[in-house]
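The complex is shown incomplete by one protein chain, all other protein chains being positioned as in the whole.
By letter and in written order, the chains are A, B and C; residue numbering begins at 1 in each of them.
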Amino acid sequence: MFTEYNPINKLMFQVMDNHGKIINDKLMPEVSDQRVVKAYKDMLFARTADLQIVNYQRQGRIFTYPPNYGQEAISGATASIIEEKDWLVPAFREMGAMLSKGVTLKELFLLFMGYEEGNAYKNAKKVLPISVPIASQLLHAAGIGYEIKYNKKKELVYAFVGDGGTSEGDFHEAINFAGVWKVPVIFIIQNNQYGISTPVSMQTASESLAIKALAYGVKGIQVDGNDYFAMLKVLQESKKACENGEGPILIEAVTYRKGAHTTSDDPTKYRTKEEEESWHKKDPLDRLNKYLQDKGLWSDKEEEKIIEQFKKEVDRQFIEAENFPEYKPEEIFKYMYSETPQELKDQEHKLMEFYRWKSEKIAQTSKK
Amino acid sequence: MFTEYNPINKLMFQVMDNHGKIINDKLMPEVSDQRVVKAYKDMLFARTADLQIVNYQRQGRIFTYPPNYGQEAISGATASIIEEKDWLVPAFREMGAMLSKGVTLKELFLLFMGYEEGNAYKNAKKVLPISVPIASQLLHAAGIGYEIKYNKKKELVYAFVGDGGTSEGDFHEAINFAGVWKVPVIFIIQNNQYGISTPVSMQTASESLAIKALAYGVKGIQVDGNDYFAMLKVLQESKKACENGEGPILIEAVTYRKGAHTTSDDPTKYRTKEEEESWHKKDPLDRLNKYLQDKGLWSDKEEEKIIEQFKKEVDRQFIEAENFPEYKPEEIFKYMYSETPQELKDQEHKLMEFYRWKSEKIAQTSKK
Amino acid sequence: MKIMNMVGAINDALDIKLNEDKNVVVFGEDVGVEGGVFRVTEGLQKKYGVDRVFDSPLAESGIVGTAIGMAIAGLRPVVEMQFCGFIYPAMNQIISHATRMRNRTRGQLETPMVIRLPYGGGINALEHHSESMEAMFGHIPGLKVVSPSTPHDAKGMLIAAIESNDTILYMEPKRIYRAIKQEVKTGKFTIELGKANVVTPGNDITVVTFGAMVREVQKAMVMAKEMGISVELIDLRSIYPIDRETIRNSIKKTGRILTVTEGPMSFGLGAEISQIAIEEAFLYLEAPPARVSGYDVIVPLPKGEHHYMQDAYKILYEIERNVKY
Partner (left out) sequence: MKIMNMVGAINDALDIKLNEDKNVVVFGEDVGVEGGVFRVTEGLQKKYGVDRVFDSPLAESGIVGTAIGMAIAGLRPVVEMQFCGFIYPAMNQIISHATRMRNRTRGQLETPMVIRLPYGGGINALEHHSESMEAMFGHIPGLKVVSPSTPHDAKGMLIAAIESNDTILYMEPKRIYRAIKQEVKTGKFTIELGKANVVTPGNDITVVTFGAMVREVQKAMVMAKEMGISVELIDLRSIYPIDRETIRNSIKKTGRILTVTEGPMSFGLGAEISQIAIEEAFLYLEAPPARVSGYDVIVPLPKGEHHYMQDAYKILYEIERNVKY
């Protein structure tokens, strides 16, 4: 696969067409119908959550949020292959993959409501928090890869970045280090065509993003990221390659951000209606839905019903997050060091004294 | 040329063999015999200076110095093509190219003796100073390229970096920006096989350094950097391409640092005798010398004579540098801002007061 | 005169300089088509074309590094770092080149350029979007660091910054981007960089601050006044170099000084101002020069940010302590 689809051949790996028809049976990944249905449901859950969060945001119940809308197949396929032993190093549009590792929607809500606890995944191991400084997390993935190889473990790292992120120096250094060290890391570029308002054509003049693999002597491939099966197949092959010591791998998953960059962004400023519509036809959920319906594995009725359930579940977790306990002053000091130094204890003490003074002051003022 | 020698074809461009024989006449660059002789002399001058500086350093008359020894053809070819209107953005092993732009040996000596005046090229325009933070200068080259294009000028930028430098994030960002902007910059990697003690195989797993061009959608080529004609030919073609708006270009010039990394380095710690010897056979001066002697354009006698002249000239400029006026305290403040702010004036004033106090103090003490 | 907020004033300054000087170019992430994530550069690309106002690849070292090259070659780039927390990839280019090229070459090369940096908290943002690291930048030799507190200052200072032959870090208090509206002179004017502004004269204590904190101090001053405390408010405007003279004169009058900043406490602006106070007017001091600042912690996410921030009460608390000392 990596020979045929070497990025210099300018081929995009695809398994399913826009109507959910399998183009070439031989390219299908090994996956049970049941697993595909589960994947579809998970993608649907992510989308339901996404759309609902945008509403919460409009109601002022959550701060800035970056939706995954349109890119669900990439996380969906990752969720289908990632194991408990493996590491997930997300950028910030990998909700499905994160949930599959045991992160809860409530935790993600907490983060976007403004609590650090939203990064303290209680039931998820080996997931790094969402990374805000673009592309910087890829180096962590390379370092984790080193530890895996060093300790001869059978683990893998799935690391994500956007098309915009490929311009950062850290992207270069991460894949280069991983290449020299030959570590089992699968780097996945979610090429959703834009970095905020900047189109990929203004990020780089390279023929594709996948071809950047050649700069590091690593395997690279471009895949239709809105095609669940193609994505899964590429991940399966990448996993095998890593297990054979042929990692790292660089995957360019071609997709489209159907929503806004974040809830404070207005994409009509930089995208045309036509462009948006042309991508609607390639929607990853629609395609998988058609495939499943054709095979009799799914129905509109089921979909309606499950969306209702999902909405309730999203709401439940959202309200749980809304009821999260008040943010206490001591929490801003507590996690800075393994043991809080005297300097910080003094600062905390001063803050507490101030609060005492303030409540007295306010009490006095209101007495007058 | 750039099609045939596309780095994916894994060919190194060569014109002259190790014995100074032209492999293929059709590949020869356009260049007069006279110009070649001049280039040879310039390369010889650089080498003479280099070897002499290493001696000065041993005598404690100059601080750390990074010799060019073995890499002279790259600068030699650049010197043969660069024009007054063009910019030179050096790393720190491009003595020949710098001299050709009007930088003096004396200035280079001043720098390595510890005077900033060594970077204040009095008779050279459009040369950036030697860049110490590896690869950072490449971004300046891209920016200068932008200015050239912006003002529709007919200038070019020749920018240098080492093999080690290709690992830095700034390398990536520079070529990527230049690629997106399509600016007339010729990036030249001097692949001398090592970054201090680190071999290029530990810098990157890529097949070559030239192939990194593909990551930026720019033309790339690998060339025998110890072959003056090959180097010149590649630069001529690169120049043409830039003039046609097809820049930037990434050139990997394969060479070898015959000397130490700097005068404080000991290469026997990390290189074998065999390796060093195998490269001696490819020495850029020897090859060009043989070519010229075969053509009757040069003789050992001439060489002997001119080396003596060169030595004297090097010594003359060295002694001039040694007689450079004393470093005055005000000079450390003077160039920090376009107008020195009060804060710095105060600090300078304080330093002067201290000096007055100190000489009194010493006078007192010696009286006792 | 025209009523403007700070976003409008900055946009106006850019517009004036783009119009007047063909060497001025404006670039950065999303500053072109989108007009910047805060809409500060809105409309400028349409007006001046994609060669002069444009989107760069997503790479901060690249933005600053190429700006250095442009500046050396004769342009006057004004670049934007999208948020305060994203300037760090560019630190090497700032510390190693932008602030050194003139000194390194004994004046042969210069890098006249402006780095615009929206900074500071109070906007309910994600991590890395709320920092105020002026002290870190003030410690970099060769850099000038300035920050306006009003639309008027924003305009005059940015024009002065673009016209300066130095590298200027122009820190924009994004929290008050749209919070203050003010009459601003139309057309070109400049405000000298390096001079502080005595916003309100007073007698009992000097409060030194800049940017978004000016407004918070003003709120505290209302309460202080009720308590009979007269505050002299100094807006530094320039974080490096600091205007010692204005500070000295003020302390000689009030005998007390308090610095209010958003950044972490240790090695912050407060310590520097206090040091200046003791160097310039030790014998006039009636109380220890004090600082209100952030703590030595990461700026908390929105739900905890109020614990970190310096609101009117926290400032009043320190004013009161200092005056009672």
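Convention: contacts are C-beta pairs under 8 Å (C-beta built on N, C-alpha and C of every residue); 3 or more make two chains touch, one makes a residue touch a chain.
In this text the structure is predicted, and so the values were computed from the model without any measurement.
One chain is not depicted; across the entire complex it touches A, B, C. When the full complex is taken into account, the listed residue touching the unshown chain is C:Gly142, out of C:Gly32, C:Gly120, C:Gly142 or C:Gly255.
If you put the hidden chain back, the residue from A:Pro7, A:Gly114 or A:Gly169 that touches it is A:Gly169. In the complete assembly, the contact with the undisplayed chain comes from C:Pro89, out of C:Gly8, C:Pro89 or C:Pro173. Those residues of subunit A that touch the chain absent from the view are 87, 116-117, 119-121, 128-129, 132-133, 136, 138-148, 150, 169-170, 173-174, 176-177, 180, 331, 334-338, 341-344, 346. Within the complete assembly, residues 63-64, 111, 113-116, 118, 132-134, 164-165, 167-170, 195-198, 202-204, 264-265, 269-270, 327, 329, 331-333, 336, 343-344, 347-348, 351, 354, 357-358, 361 of subunit B touch the chain that is not shown. Even with one chain removed from view, subunit C keeps its contact list with that chain: residues 61, 85, 88-89, 91-92, 95-96, 99-100, 103-104, 127-128, 133, 135-136, 138-142, 240-242, 263-264, 266-272, 274-275, 278-279, 282, 287-291, 295-298.
Just so we're on the same page, only the chains that are shown with their structure count from here on.
Note: the chain lying farthest from subunit A is B, by mean C-alpha position. Separation between the centroids of subunit A and subunit B, computed from CA atoms only, is 44 Å.
Averaging Cα coordinates per chain places subunit B and subunit C 40 Å apart.
A straight line joining the Cα centres of subunit A and subunit C is 35 Å long. Of all residues in subunit B, those touching 2 or more other chains are 169-170, 173, 176, 180, listed in ascending order. Residues of subunit C in contact with at least two other chains: 56-57, 59, 61-62, 89.
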